[in-house]
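All protein chains of the complex are present and in place, except for one that has been dropped.
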Amino acid sequence: MKRSSLLATICLPIFLMASAASAKTLVYCSEGSPENFGPSINTTGTSFDVMVHIYSNLTAFERGGTKVVNEGLAESWDVSEDGLTYTFHLRKGVKWHSNKQFKPTRDFNADDVIFTFERQWKEDNPYFKVTSSNHTYFNDMGMDKFLKSIEKVDDYTVRFVLNQPEAPFLANIAMQFAGIQSKEYADVLMKAGTPERIDQDPIGTGPFYLVQYQKDAIVRFKAFPDYYLGKAAIDDLVFAITPDASVRWAKLQKGECHVMTYPNPSDVEAMKKNANITILEQPGLNIGYLAYNTQKKPLDDVRVRKALNMAMNKKAIVETVYMDTGIAAVNPIPPTQWSYDENLKDDPYDPEASKKLLAEAGVKDLTIDLWALPVQRPYNPNGRRVAELMQADLAKVGVKAEIKSYEWGEYRKRLQNGEHMAGQFGWTGDNGDPDNFLNHLLGCDAAVQGGGNVAKWCNQEFQKYVSEAKTITDQAKRTELYKKAQEIFKKEAPWFTIAHAVQIGPIRKEVTGYKLSPFSRHYFYGVDIQGK
Amino acid sequence: MTVQASTPTQSHEQMSAPPHPFREFWGYFSANKGAVAGLVFISILVFCILFADLIAPYGFSGSNTDIRLTPPVWQEGGSFAHILGTDAIGRDMFSRLIYGTRYSLAIGAMVVALSIIVGTTLGLVAGFARGMVETVILRVMDIILTLPSLLLALVIVAILGSGLYNAVIAVAVVILPHYVRLVRASVITETAKDYVTAARVAGAGRLRLMFREVLPNCLAPLIVQASLGMSTAILDTAALGFLGLGAQPPLPEWGTMLADAREFIGADYWWVVTLPGIAILLTVVAFNLLGDGLRDALDPKLKS
Partner (left out) sequence: MIRFIFTRLSLIIPTFIGLTLAAFFLIRLVPGDPIETLAGERGISPERHAQLLAEYGLDQPLIVQYGYYIQRLFHGDLGQSIVTNTSVWTEFKTLFPATLELAICAMIFALVIGLPAGVFAALRRNTIVDQGVMGGALIGYSMPIFWWGLLLIMLFSNTLGWTPVNGRISVMYFFEPVTGFMLIDSLLSGEEGAFASAASHLVLPAVVLGTVPLAVIARMTRSSMLEVLGEDYIRTARAKGLPAYRVIALHALRNALIPVVTVIGLQIGVLMTGAILTEYVFSWPGVGTWLLQAIMRRDYPVLQGGILLIGCMVMLINLLVDLAYSFINPRIRSSR
């Protein structure tokens, strides 16, 4: 009884505010539950969408873009001549969130930065193993290898020293895994003997703080009044977790939510007709492709690969499977990625030329196994259907394709081990750096067994350009090099580039200021609701 | 104890020459209109299984995106080319439903056949062997029964991989305990009867006892259970298909068709959602009617 009356006194004012229509609540229909609230441990977009509101990073991506800007916790930074030392000048007076167990006594400072990185880096950090020792992104971005030291110069200056020049570094630390956690909070929890709460009841410096999380139902935030860039325009932010896309769409139509994510391709037409809905579109930072195993005969012959590329009708695949949610891909990087080469031409759809080229290469009665993605991925809504269409096209030039598939984890492992002849795969960009696509997916280092280069394609000339581009920071020079690399890619055709999925963001008309993010983040700072 | 109104006729029949068992059965069965209706409907479905290629105007796969989501003929925009309309990628709904009998109905039959064969064997073994063997078999069946059937079927499908035949195995395992228990119980009651003792004394071997003497006497309840089991089997395989773990597209299993159609509940394409469900419902109703009729006809004890 006592408990409920206590609750009533807490809840009542909030509710009164809501009913007085003074508070603005934005409801976002999201696709799933976040794993937990530890920035360094999780790898799914669903978790990142939550984290991006709670935590801030040293650097930040510009809203709706891939450019790194100084809207993060570092006001400015200097890079040494040799590109090895980064000195960050931290913002002063940044406040931490608070909750029942924790009332911060100090503002954000250099200790928090060091704690955040050491938690993921140093195995002797008491928090290294808390929740999980699997700090995936920190390792995947190579931070453990190129980071030499992090020093606190004073309370508001931190110096990072690298082992080698690493152009994507500033973009890396703007990624969600590097969201800054509070050292003071960590100490309090450690003393209380409940360190794991740090990733369950998060404390950050972001524009919103977490009020309630009900697994598979709801994530509820409130605007943080002391946010360092100013309080958000909306007062309450609610993620209504709705796994089914058609249900999300139904809720959006009824006004039960304002913004939804990942619509069914088949609903987009109806959405465009609906007068209450605005559709935002943006090509995503992703690529779906069919990788030829260039180490297996006869796919080691570039003529065969070219012939297959010409045999498959890309336009029909995109129109049937992606519908309005994809554009045919030419290059291995998406058009939103800086350094994209617009001048390159795609291999034409030409079954006759394809047959001729196959004959020229001396290939007859070719049978290949064609691996179809077993699950829906952001860059490919239906791998099986794509495979069926490809199979039909290949049959027309006399190539017999057998469709194969495995359980998703197994599929990826076998693909990376090079067991396939032609396999569907794809990638979603992490940090908006071309290196993240070109080197990671096509570089020689990744062409080993188990590596991410599933075409197992290693071209020295391509590698030379990509490696060189990584060591310089001048973007214009890097663009030159990456364009040359793309030219070689197109000439050598290790992939049949399928499509770039286009992000479709249906929102209610009354929502203003919402921008799609090329990283598929859903970010509601700077968003407002009109007329309420 | 109580005098039933029907007893005089029965005793009358017993006094005159006993009718042929099948005629007696048919007499009871055909009096039940529901059961006959069920039988007729099932016969139609069997006809569809056999002659789907002749009945269906189109194939069940392929695609034609130009005519996607055409409504049924009676609705505006429909045409006689596709009487029940088309689905998301322009396949003829009517043809897919007809071909679907091969996957939904035939699959149900396979499930039941499989679980009857395995279940009867285990039940016979348990009933005859008694002791440790019986205990183990019964405990395993208990465990299967403790788990919600769909959950167990899902785990088995996860082990075997999704697909039509794996779904068959999964559902067969899940409904297995009913047959095992049924057969074992019958074996125990039958073996206690005089004729079995007589046969045993006469030197009949164990196998002969099992299959020649006891099994034919448990047949009636088995047939009833099988017919009712068909409905469970069809529902469960459809549920697996609906969850995306049963038959894989483009196979037109009805549950899988519903899974595909799920994205259209928010739109006006009611037919893609409604029709496969009606097909499942009618089929299951038919089997339940048939099962009730069979039970009444074969097992007068259970009659209400």
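We just call them A and B in the order they show up, numbering each chain from 1.
Definition applied: contacts are C-beta pairs under 8 Å (C-beta built on N, C-alpha and C of every residue); 3 or more make two chains touch, one makes a residue touch a chain.
Computed from a predicted structure; not experimentally measured.
Chemist: What are the shown chains in contact with the chain that isn't displayed?
Modeler: The chain that is not shown is in contact with A, B.
Chemist: One chain isn't shown here. Among A:94, A:110 or A:241, which residue touches it?
Modeler: A:241
Chemist: If I consider the whole complex, including the chain that's not displayed, which of A:427, A:462 or A:489 touches that chain?
Modeler: A:427
Chemist: Tell me which residue among A:80, A:101 or A:212 touches the hidden chain in the full complex.
Modeler: Considering the complete complex, A:212 is the one touching the chain left out.
Chemist: Specify the residue from the set A:155, A:187 or A:256 that touches the hidden chain.
Modeler: Here the residue in touch with the unshown chain is A:256.
Chemist: Going by the touch rule given at the top, which residues of chain A touch the chain that is not shown?
Modeler: 3-4, 7-8, 10-12, 14-15, 18, 25, 27, 33, 35-36, 38, 41, 43-44, 131-134, 136, 139-140, 199-200, 211-212, 214-218, 220, 238, 240-244, 247, 250-251, 254, 256, 377, 407-410, 412-413, 416, 425-428, 450, 452
Chemist: Mind pulling the chain B residues that touch the left-out chain?
Modeler: 2, 34, 139-140, 142-143, 145-151, 154-156, 158-159, 161, 231, 235, 238-239, 242-243, 255, 258, 261-262, 265-266, 270, 273-274, 276-277, 280-281, 284-285, 288-289, 304
Methods note: only the chains that are shown with their structure count from here on.
Chemist: Which of the residues in chain A end up touching chain B in this complex?
Modeler: Counting only chain A, the residues touching chain B are 244-247, 249-250, 253, 264, 266-267, 270, 319-320, 384-385, 388, 407.
Chemist: In the complex of these two chains, what residues of chain B are touching chain A?
Modeler: Chain B residues touching chain A: 63, 65, 88-89, 161, 248-250, 262-267.
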